[in-house]
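Note that this complex is displayed minus one protein chain, with the remaining chains in position.
Just so it is clear, A and B label the chains in written order, and each chain counts residues from 1 on its own.
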Amino acid sequence: MNSLLPLFVVVPLASTFLIMIIGRFVKDFNKYFTAAVLLFLAVFSYYSLASLHGGLALCKVGGWEPVNKVPIGIYIALDGFNAIVICIINSVGFLAAIYSISYVKRYTGENYFYALFCLMIGGMNGVVLSADLFNIFVFLEISVISSYALVAFGVGKNELEASFKYQVLGSLASFLILFGIGFIYWKAKTLNIADIREAFKSGYDRPYYLFVELLILSGFGLKAAVIPFHAWLPDAHSSAPSPISAMLSGVFIKAVGIYVIIRLFFNMFVITEGMAILITTLGTMSMVVGVFLAIGQWDIKRLLAYHSISQMGYVIMSVGIGMILVARGVRHEIAVLAISGGIFHLINHAAFKGLLFLNAGAIEYTTGTRNLKEMGGLARSMPATSATSFVASMSISGIPPFNGFFSKLIIIIAAVMARFYLLAALAVVVSIITLASFLKFQRYAFYNKPHDTDDRKFREVPFPMVLSMAALSVICLLLSLLAIPAVRDAVLTPAVDILTSTVQYSTSILGQ
Amino acid sequence: MKGMSIIVKKTAQLISGMIFIYGIYVIVHGHLTPGGGFAGGVILAGSLILVTLAYGEEFFKLVREEMGTTIVESLATISVILIAVGGFLFGSKIFFNNFLPRGTVGELVSAGVLPLYNIFVGTEVASSIFIIFLSLIIFKEESPK
Partner (left out) sequence: MTAYYMCFGLFLVGLYGVITRRNLVKIAISLSIMEISAFLFFALIGYISGGVAPIVNPADPDKVYVDPLPQALVLTAIVIGLATTALLLAVIIRIYRKYNTFDIREIRNLRG
């Protein structure tokens, strides 16, 4: 198991280049091969999660054993937290690949699409698995560069403009991250996350590392589109092909943004209360501002993109509340509750936001428009899309018994118990506005009178698209089971434990 | 794309071969001297680009060339990955393991798999930089006047 961990990166990378060669000569090789590879990765990720038992699997690439207990090789580590993120990446990726089989036929150059898709998956897996700061940067760039190209895949005016904006802001973020890594290396003289944590034990130069923390936070905040850095997200996510939008919104901003922020600020930096409050404030701001920006949108995909910002705000806010409590060293059980609520919402968001973007893609596929004002009455002609999008809309707005309800409930309970009454109230208000916004989406897209001059009979989308949407809506329902304490103990508790006991990650990596 | 004047053509003809051989030298001595796969690959690509710029090329030939170079690039990358997997298969079940005999320090054939990595990385870098050049030229050529 331990030595097989690099397969998460090696398999998608190898399949990228296989597609580039064989896909040229064999028709339809690319789509089925991609789906098969991602199925393998998804199964393998669930197997890894199951065989972990709350421990930590470590692989030293190249067999470079530590010298005098100082790690010198590149480490790849899988623990309770990133196992969950790996599962999200590969399962949403698998369903998006299934969906692409019929969706991508409208573009030329399908080969490049699937190659870039595999490359993006490999990069994200690498970011999440890597226990080494510089490798996080390298894999981040691999996945981000392929996402730049995928955003521009339609080569229309909008796509190119969105991709350009995304590239300029993304490059700025990369430089900030690169400078942050440089500053850390300058003082700590190591790049291994666990080893950096050990170096911090012997002396933590607070003003110096405050500067570094700000650099890293703004860099990864730009990748995660936290609110002052959000300008690129609505353009990029709405211009990409729909399966890619689902990947970007459902997985990408979590894997390369939020996951890294949480991992570094809990397990690498020494948690300070001021930084925790800053992170909570950023989260709250994204939660509130994102939903208000979403209200006025009539383009489905832009609306969904702004809601992504808002829902990510929930995750960051609740993790931030947990971080404040951990920094104060008080009321450990509430910190655990807040962080598990955040991670639970992160999982849920991957399911329902992925599903919503796939729905938007299905609507665009049949009607050819993304404007809510130009559609209507689709519930009769597209029953499967309508039903699945109903499930997703109810999930995102927090209606029981769908998964979004439970995670939002946990977040709000944790905020109240931690005596952050304002944040709890804001979370409730934002949830209500989200419900209103999605009722608008449902009404205009599916239940209004059909648009007057439009006599065409719309038909349901092809089978692979329906299949992946149905699978995701079943997942939306099944994820509610994570609220049951027994299931939560098995899945969420190892993840929360490794975050709240901040040094456990480094000691168990350096101990092996 | 049009070629350039006779002076440029003649100069390119004279020095491009030397640049190419120098690139190969940098690649194969990668484990002994500064340089290696990336630096040598860039030099190789430089000589290819020099020839293409000096002599010019028809549009369709450029497109065909790009396709061939893409295949070379993908094959080189797959070879690198295969060597990495070879460490898993032949050695101690670890990826990127150095499974060949190391030899003596300072010899040209030494350091196990490192020269192989350098050669394939060099091919990959040379072909990918050449692809970047070709794609940008193709973009420029197919744009409406």
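Here are a few things to note about the model shown:
Just so we're on the same page, a residue touches a chain if its C-beta (ideal position, glycine included) is under 8 Å from a C-beta of that chain, and two chains touch if they have at least 3 such contacts.
All values reported here derive from a predicted model rather than from experimental measurement.
Within the full complex, the residue among A:110, A:141, A:195 or A:213 touching the omitted chain is A:141.
Considering A:152, A:268 or A:496, the position touching the chain not shown turns out to be A:152 (whole complex). Among A:2, A:171 or A:493, only A:171 touches the chain left out of the display.
Considering the whole complex, the residue from A:79, A:235 or A:364 that touches the absent chain is A:235. Counting over the whole complex, chain B has residues 34, 38, 125, 129, 132, 135-136, 139-140, 143-144 touching the chain that is not drawn.
Residues 134, 137-138, 141, 145, 148-149, 152, 155-158, 160-165, 167-168, 171-172, 174-175, 178-179, 182, 185-186, 191, 234-235, 239, 296-297, 302 of chain A touch the missing chain (whole complex, contact as defined above).
FYI, only the chains that are shown with their structure count from here on.
We define each chain's centre as the mean of its Cα atoms; on that basis chain A and chain B are separated by 36 Å.
In the complex of the two chains, the chain B residues touching chain A come out as 67, 70-71, 73-75, 77-78, 81, 84-85, 87-88, 91-98.
Per the touch definition, chain A reaches chain B in the complex via residues 3, 6, 10, 13-14, 17-18, 20-21, 24, 59-63.
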